[in-house]
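Heads up, the thing below is written out as structure tokens.
All protein chains but one are shown at their positions in the complex.
Naming follows writing order (A, B, C, D and E), and every chain is counted from residue 1.
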Amino acid sequence: MSENILAFGEVMMRLQVPGHELLQQASTLNYSFSGTGVNISSALTRLGHKGYLMTTLPNNAIGDASVSYLQKLGIHSTFIRRGGENVGMYFLENGFGMRSSRVTYANRKESSFNTATGEMYNFAEAAKQIGIVHFCGITLAMNDSVRVQMKSFAKAVKENGGKVVFDCNYRPLNWGENGYGKAKPHYEEMLYMADIVMMNEKDAMHILGMNTVKEQRVEQVKDLIPAVAKKYDIDVIAGTHRYINGDNSHALQGFMYKNQAFTFSEIKRFAVLDRIGAGDAYTSGIIHGELKRFEPAKTVDFAVAAGMLAHSIVGDTPVSTESDIFRAMTDSVGDVER
Amino acid sequence: MSENILAFGEVMMRLQVPGHELLQQASTLNYSFSGTGVNISSALTRLGHKGYLMTTLPNNAIGDASVSYLQKLGIHSTFIRRGGENVGMYFLENGFGMRSSRVTYANRKESSFNTATGEMYNFAEAAKQIGIVHFCGITLAMNDSVRVQMKSFAKAVKENGGKVVFDCNYRPLNWGENGYGKAKPHYEEMLYMADIVMMNEKDAMHILGMNTVKEQRVEQVKDLIPAVAKKYDIDVIAGTHRYINGDNSHALQGFMYKNQAFTFSEIKRFAVLDRIGAGDAYTSGIIHGELKRFEPAKTVDFAVAAGMLAHSIVGDTPVSTESDIFRAMTDSVGDVER
Amino acid sequence: MSENILAFGEVMMRLQVPGHELLQQASTLNYSFSGTGVNISSALTRLGHKGYLMTTLPNNAIGDASVSYLQKLGIHSTFIRRGGENVGMYFLENGFGMRSSRVTYANRKESSFNTATGEMYNFAEAAKQIGIVHFCGITLAMNDSVRVQMKSFAKAVKENGGKVVFDCNYRPLNWGENGYGKAKPHYEEMLYMADIVMMNEKDAMHILGMNTVKEQRVEQVKDLIPAVAKKYDIDVIAGTHRYINGDNSHALQGFMYKNQAFTFSEIKRFAVLDRIGAGDAYTSGIIHGELKRFEPAKTVDFAVAAGMLAHSIVGDTPVSTESDIFRAMTDSVGDVER
Amino acid sequence: MSENILAFGEVMMRLQVPGHELLQQASTLNYSFSGTGVNISSALTRLGHKGYLMTTLPNNAIGDASVSYLQKLGIHSTFIRRGGENVGMYFLENGFGMRSSRVTYANRKESSFNTATGEMYNFAEAAKQIGIVHFCGITLAMNDSVRVQMKSFAKAVKENGGKVVFDCNYRPLNWGENGYGKAKPHYEEMLYMADIVMMNEKDAMHILGMNTVKEQRVEQVKDLIPAVAKKYDIDVIAGTHRYINGDNSHALQGFMYKNQAFTFSEIKRFAVLDRIGAGDAYTSGIIHGELKRFEPAKTVDFAVAAGMLAHSIVGDTPVSTESDIFRAMTDSVGDVER
Amino acid sequence: MSENILAFGEVMMRLQVPGHELLQQASTLNYSFSGTGVNISSALTRLGHKGYLMTTLPNNAIGDASVSYLQKLGIHSTFIRRGGENVGMYFLENGFGMRSSRVTYANRKESSFNTATGEMYNFAEAAKQIGIVHFCGITLAMNDSVRVQMKSFAKAVKENGGKVVFDCNYRPLNWGENGYGKAKPHYEEMLYMADIVMMNEKDAMHILGMNTVKEQRVEQVKDLIPAVAKKYDIDVIAGTHRYINGDNSHALQGFMYKNQAFTFSEIKRFAVLDRIGAGDAYTSGIIHGELKRFEPAKTVDFAVAAGMLAHSIVGDTPVSTESDIFRAMTDSVGDVER
Partner (left out) sequence: MSENILAFGEVMMRLQVPGHELLQQASTLNYSFSGTGVNISSALTRLGHKGYLMTTLPNNAIGDASVSYLQKLGIHSTFIRRGGENVGMYFLENGFGMRSSRVTYANRKESSFNTATGEMYNFAEAAKQIGIVHFCGITLAMNDSVRVQMKSFAKAVKENGGKVVFDCNYRPLNWGENGYGKAKPHYEEMLYMADIVMMNEKDAMHILGMNTVKEQRVEQVKDLIPAVAKKYDIDVIAGTHRYINGDNSHALQGFMYKNQAFTFSEIKRFAVLDRIGAGDAYTSGIIHGELKRFEPAKTVDFAVAAGMLAHSIVGDTPVSTESDIFRAMTDSVGDVER
């Protein structure tokens, strides 16, 4: 079943130092446009759905470049409005081996998205047209105006019978000092409205202040996530555990809690080319599995494979098709495809 | 005579689309760091002086890259402080023929320089060490705090026997609505302190509100500039007239008013590779001529040749040596230098 | 008035040697996707209309890349079908000065577009939705099947009240030996259906076999074009004369014949960066002028300025907005836009 | 002993997306020219022999670029003829980790080589000058005309006392539906003429329709290859087994059957940079070993090392010298060579 | 008539800063291999002759790269020997407009060519095989050993009935202080052996010490060149006058003196992309004209057109074919060639 999906969120300009030089060593940058909403909307377009993005972009050369880029990704521009003066940016220096990749943000607080007012969006119309809306904890961290927009739009979608996906995606940098305390009430409002939630045990403990006596991450998940699902009445909670090695490889284990039952994927280890945005590929896999009514085990495996593949793709935004992902779900890797 | 020269101003990150694509067409950017102060300080270093820059840059990867770049240009980093969070940026799309180049600013208001407070700089120490300080109308446009810094530092330099250069460099975008009215009192304060001023007839008419019945630009200059020099007691006023053609060539005529006499250069026509920052090369030529006590005609010719050469150099920042410029002052262009 | 515009034609992959090397000297290529239909549809999208393309692209990596690229240009993909195995290609080596640019075609005859059958397109549905359809003489040259598609689609559009634009665009290479003779009946069928035609005196003489005793090109135009308009009952006939210089500059003069009257633009001379596709910018300007009901003189000047600007833009496909073109219609070229 | 070696086959243009982007993400391509015959001829040139290629290339810019490239590789152009209109092409998107590399062919059926007629080549003259000729199953798959050329040229070489190498290289894509059935008679004709054959157990089973009760690949080889050698009277049959891992590494084991005895190399595991064409490096190693009368064990180890090194070299075509390969035959890898 | 042509001379590695940056601004270089001998041999290969080069290159990675590059240019490597340790290099910074291009030499004195001994070459064999040998004044400037090689090889060619071309190509940098005095006897020895000489009035005055009362360059040529031809018994003397403009254009006038008569071409003005090596294109045109027995006027026009085209080609080495040059001899420049 193909669905109309809309993500609400900021478009960021990614300015990446090519290869493995530092910003202080290089003289060129590769640029593209991304953001959690962009990634989700585009990934689901590749999976056969119709993806929209609701955001604001400036009426200048940077805004024009953003829109062109989003169109290239297949995102429908119906709900993209133009205004304000800035696009949020981040500079990316690729790590190597024991040296981590590094992100430096710029120009974010003043972005068109973060300074837009709610009246500028046609929430009512969008709520009627779309079946699923995606929100993200990064957006929730921005400012009061944006938070109000998120919540009222989520409410409108619910009232029109749509579903709400909420990815906790807590970023300490965005919330500042005493961030968990500031964040909790806003997260709780979103959780009460959400049908599908991306989170793990750390979110439960740190944002929601829940406790567990377990020490292993998997045990903590098993202890805490059911309580979250029950308290906030959430249909599906899914998440991942990531393991990072010094040889440019990572490993991922996915889980999903639905109908009072857990499903865990195997731990998949894989070489990493571009890690940023891979979490959004996992989320897209979960959403797609739910839309296509896959069995939970298939959904989690699909989402992990989607996430794994996204680490092998340049850029933040997943580009794999359903058949690419099904192929990656088998354990063998093939020779050159001709 | 070699001199210690300091420029006070913002460092901008220049993000240039390579070749002639628009930002919406390309996927890579060339970056460098510049700004009027950077250009002046570096240009005078190449001419044999010791160039300093007083500015503030953030303590992150972008700040590190800026400092490395300034060091590469030969600028002494003694008076560069680190703090704040942002570097102002501009995106440059190269024009071609009848299509003008286009600049899009980003992240400027919140830059480390524009949000720094005056106490962070050691104005007193700097005023003792340097012989000449350079200020620019772009900096004057930023905000009240920066304006206070400029004026108090100019005063300190004067009190220590140093000379003040002020480049009017009025940019309508920076001053906003009713800009001339807002700008005038600040410009006047700077002019009263300045020994060398870069301006032309438009500045006199629009910023200072002066009138002339002349219609030709050269006649207007002759009419207005002596009055400015007299009113504000300025030793040297210099400027240029630029003529822009549709075939990727420009022409420049320079002038200087000193000791109640005008000197005009010939109108030099030349092919344009990179126009930005070329005005700062002219200013550097005037400063250098004054420091070396050239005759006015030699100074203006030198400054025009410096400006002309800067149009043939990639990047905002002039890199020509004194001997490069002397060679360019002759009318013939040579074959390959071996 | 914004209009739904559809172009019917092939998408070509442009593989350009960067800079000025020959294919035998270089080792990298820049690629993009274009074609007369692509250029027209995209150009009119930038001018505020809604542009569609009807074409066929293969279901492989090259087809995927084509579709992404067309979406980036803002073209609506509703009528793009997938099938067949190939995309036509051309290799471009940039000329310089006295050395002409050189195009080498590859893989064209077997392209998905040229091997598609008419049943694959939904001509009836398209004819209902669109107001103007654009066809081109290059497409007419391909093969009998494509010719049948063109003509039956043109007929369907006419029957639905839409307008037909036909660009003669005769390419000797495509028609082969005794090309004019082969081409004439097909051109005549298209001319009888067309409302707006792009042609000049050479088309009239060579394709349609008309004669004139005039020797000057402008005089020949004045002699022949009215006869063409009358015979085939064409509302608007427009075209250009191009003059090529050895210093990387060209000149263009545009003309339009409408309501039994001629309008000629001035001859505009300009530096040339990328000549390919510039003719389509002129056509787009004529179409836009007609849609917006500009006076003929304004339409021709607008079209010439659009064509002139397209020579300053990288790639085949025009990207200028209406305001860019209005600005270029003045004779002066500005300094850097900030 | 240095030998004159000629390969008969098509030159392909390789158009590779740089780095790890997909064709739909990138905008530049690296190009080079290769093909099994090119690889064999060039590899053996590096090993001290005199390599020729018999092929047809068009008389246009792409053909000129091909010839320049082949000359650069050291291939003698005596038997390269010019004619026809096309060069076969393939687009290569590099895989990463679990994501396989992907090849998309274009323009192949209509290539100058595949449309050339046999009279255009001087088979008789070539058969006199060369000691060894190399043919490949890819060429055999093309069309009847090319098959006739192959067979008659092989016959001529045999009659002049030369040796024939045949690499089975069965590609399902080229033979289409019921490919094995179509291919078998042609393969058999070539096998009857061949002195050295590259094949493995799959070729014996699928193309030749042989059966074995063994289940392990090595056991199947031991069971089937001697029967092939006997039936078709082949001096040397050699091949490899490849193992593909998800961490960008492969492993290879080589084998050779000669004088009724098998030699197997160790399984060598190695990091993979560019996998395409590495099989041709192995073939070249076998040919070189036979020409230099190495002991079988040395020949197989040499060929595996040649194959292994070819995975560490950019491009399809092997460039290693004999001493490079001898060094790689030891198990230790050295520090930087200075 | 196609001829075997050999040039004796050094191969230089050209390391060019891409675009218009200075070496101090950039971080990448484009490299290629050239030299007067390389240029002549390659240019005449494109014109249908068989070009050889006699030189020495080291047995290391740089030498391997040189040989590959020469092969790519179509130069036959029969007389290229390997030995010594270095390749001469030059760094090229492209000028723009009034800023001249700049060449910085490195590693030249110790190059394999300049340290090779004469016994290493098989002069006797080469003298038998070739019809024309080309020498250059740059080589003559290197050292005594190289000079002895040149002269003895020229003598051997003459004794075998071959023709000697000598290009004066005096470079002040190479001869050092009192250069003309040192150079004269060596130049005279070469002139006595030469059949075709490239020189102009400055060579006659400065190297040979001849005098004229004329002041115009053309008049000086007319006055001095016949005397040179007579004294040294030279069949053909040819040369050019170059005029350099500040708008990236040059102009050339060619002349030839043969059978006691002068032929002068028109002065051709053209845009300049890459000036280095263009003189060798002119020389190649003269040699080709003589070999093909063109009328003098056709030869000079052909040579000027060859030289003009070489300014539009990237790299030192001419790549134009005879038909390219014939096309450039007409005054009109065409539109895109399709």
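Quick note on the criterion: a contact is a pair of C-beta atoms (placed from the backbone, for glycine too) under 8 Å apart; a residue touches a chain by one contact, two chains touch by 3 or more.
Please read all numbers here as calculations on a predicted model, not as lab measurements.
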Which of A:25, A:145 or A:216 sits in contact with the chain that's absent? A:25
Among A:247, A:266, A:295 or A:335, single out the residue that touches the unshown chain. A:247
Tell me which residue among E:4, E:30 or E:212 touches the hidden chain in the full complex. E:30
List the subunit D residues touching the unshown chain? 249, 269-273, 308-309, 311-315, 319, 324, 328, 332-338
I need the residue numbers on subunit E that touch the omitted chain, in ascending order. 15, 18, 22-24, 27-32, 60-62, 64-65, 67-69, 86-87, 89, 91, 93, 102, 104, 106-107, 109-110
Missing-chain contacts mapped onto subunit B: 68-69, 71-74
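We take it that only the chains that are shown with their structure count from here on.
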Do the two copies subunit D and subunit E share over half of their interface residue numbers, or under half; same or different? same
Could you report, rounded to a multiple of 5°, the rotation needed to superpose subunit C's C-alpha atoms on subunit E? 120
Kindly work out which chain lies most centrally, taking the average of its C-alpha atoms as its position. C
Can you give the whole-Å distance between the Cα centres of subunit B and subunit E? 46
Chain-centre distance (mean CA atoms) for subunit A and subunit E, in whole Å, is 63
Residue list for subunit E, restricted to those that touch at least two other chains: none
